[in-house]
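Only one protein chain is missing; all other protein chains are in place.
Per-chain numbering from 1; labels A and B assigned in written order.
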Amino acid sequence: MAITFKEVEYTYSPDTPFAYHALKGINLNIPKGSFTALIGHTGSGKSTLIQHINGLLIPTQGEVCIDDYIITPNNKQKLKPLRKKAGLVFQFPEYQLFEETIEKDIIFGPMNFGVDEETAKKIAREMLVKVGLDESYLERSPFELSGGQKRRVAIAGILAMEPDILVLDEPTAGLDPQGTKEMMHLFKDFQQTGKSVIMVTHDMNQVLEYCDHAIVMNHGKIEKNCSVTELFNETEYLESLSIDLPIITSFIHQLNQQGFNLPVSIRSVDELIEAIGGELHE
Amino acid sequence: MNDIVFGQYLPGHSIIHRLDPRLKIASLLLLLIAVFFDAGFIGYGLIGLFVLLALLLSRIPFKRVLKSMKPMIFMVLFLTIFNLFFVRIGHVVYRLGPVPIYSGAIRQTEYIVVRLVLIICLTTMLTSTTKPLDMTLGLERLMKPLRKVGFPVHEVAMMISIALRFIPTLMEETQRIMKAQASRGVDFNEGTFKEKIAAIVSLIIPLFISAFQRAEDLANAMESRNYNPSAKRTRFHQLHWHYYDTIAITLVLCLFFGIWGLSFIL
């Protein structure tokens, strides 16, 4: 399930005084099975870009290809099947819950896409467990849950659509460290079944730990499209955008300035400790 | 959505924009009453002339006023037909097939159309040249006497201004929830009646829940900043009465009493 953007432009409310040119000449290729981070400041065009992946927005110029789906400005085809393929999780998805029970809310998506009730319920059960809640929750109301639990239910509702691509807009915003960690592992597991994950995030520690690919957007354009290791090597560029380095990488840079010679490709604390230990032993 | 012109503020710095909102609201009320005095076409002519003058001064494009009448076209048409066919005063001037049209009917229809047009023009003038906040403030001041009979003037004014503040936020929220549900396979445009109901439910419930959450947060934020609805507060926005407000109200009063007087003579 490859994603390709060819010369994509997008303008909000074109031909009005409020016209806003949000995407400018986007060329992009996201290979199947990757975990891609989408980075950039508020207003850089990230949200606009991800809404093209499941056809919520149609490019005003150029074309977007999702697998065999080709979307051009005068799109006539039904977009519903595409929305099943590419599951989009908006920021604070807990605000999209509305059914009386958690089970009903999770099967809402799959049933909209034509899955029969029994199968949908079976999937709902699996997904609920996957997001870390047990079956006893099925009959409960989503509105009596804590904020973090609500978010898990909402994400289970998207996973239950069995998408091939998972698009996430700041999925861990507002979660505590434990909740964040569990959520990220969930997405990593999803990716390791051969599916693609595209995640908008501001947390560079997450990018370093979980992603393999990074796209940086600025003023509606793609400025970088590279591996995570390459990205964090470009300290000056990141600084110019006031994007913080991951805590590990920034620490490595500080030590290297003091005469250490640590590789910047280190991606976990354990690796870092090994490497520091190694240098001190020499 | 952008087609709805009626009731929208159009930023500007004209003399009409600068007039005191209390004056503008009071003038609107007076002139709306004057529109219903039977002062014949001389009366309407006078009001029409006044509106035209104000419109020129305010520099609101004519197009905008015309646009604001668009939603009323149907009503005008309906009233015209209704009157033409059913009012039987005066003599028959024309026969539309078997239906006789009376001279009185034509006269009344003309009156109704003119009245409606004037009402819309006047209201559009007020809303286009007065910031929502100033409007609230003006209303609050004008309704002040009602506090004596226990009407919660301050609270109502606060409610209106918060509602105005949150309209854009809730519009954005609606968009976001619609997109989120569309991502879950909801089709807001097509589908059977049952599917449409389901689609609306999936939008309304989250919208309500989030609105209530916002209301609670907002109440906390207001209280934490010492808001006490029953206590005295000062107001940052002060209304200042200028000499041109006095001139304007004198003009409006002259017009009002002039037309009133005219209605006795005619």
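Note that in this section a contact is a pair of C-beta atoms (placed from the backbone, for glycine too) under 8 Å apart; a residue touches a chain by one contact, two chains touch by 3 or more.
We adopt the following convention: contacts and distances are computed from a predicted model.
Q: Hey, which one's the missing chain according to UniProt: "Energy-coupling factor transport system ATP-binding protein", "YeeE/YedE family protein", "PadR family transcriptional regulator PadR" or "Stage V sporulation protein AD"?
A: For the chain not displayed, UniProt's protein name is "Energy-coupling factor transport system ATP-binding protein".
Q: Need the list of shown chains touched by the one chain that isn't shown.
A: A, B
Q: Write down which of A:70, A:129 or A:269 is the residue touching the left-out chain.
A: A:269
Q: Of the residues A:13, A:29, A:146 or A:240, which one touches the chain left out of the display?
A: Counting the whole complex, the residue in contact with the absent chain is A:146.
Q: Which parts of chain B face the unshown chain closely enough to count as touching?
A: Missing-chain contacts on chain B: residues 132-133, 161-162, 164-165, 168-169, 172, 213-214, 217-218, 220-228, 231-238.
Q: Quickly run down the residues of chain A that touch the omitted chain.
A: Listed in rising order, the touching residues are 41-43, 146-148, 173-179, 202-204, 242-244, 247-248, 251, 254-255, 258-260, 269, 272-273, 276-277, 279-282.
Note that only the chains that are shown with their structure count from here on.
Q: Can you list the chain B residues touching chain A in their complex?
A: Its residues touching chain A are 2, 176-177, 179-187, 201-202, 205-206, 209-210.
Q: Looking at the complex, which residues from chain A come into contact with chain B?
A: Interface residues on chain A, with respect to chain B: 16, 51, 54, 56, 80, 83-84, 87-88, 90, 93, 95-98, 108-109, 112-113, 143, 157-158, 161.
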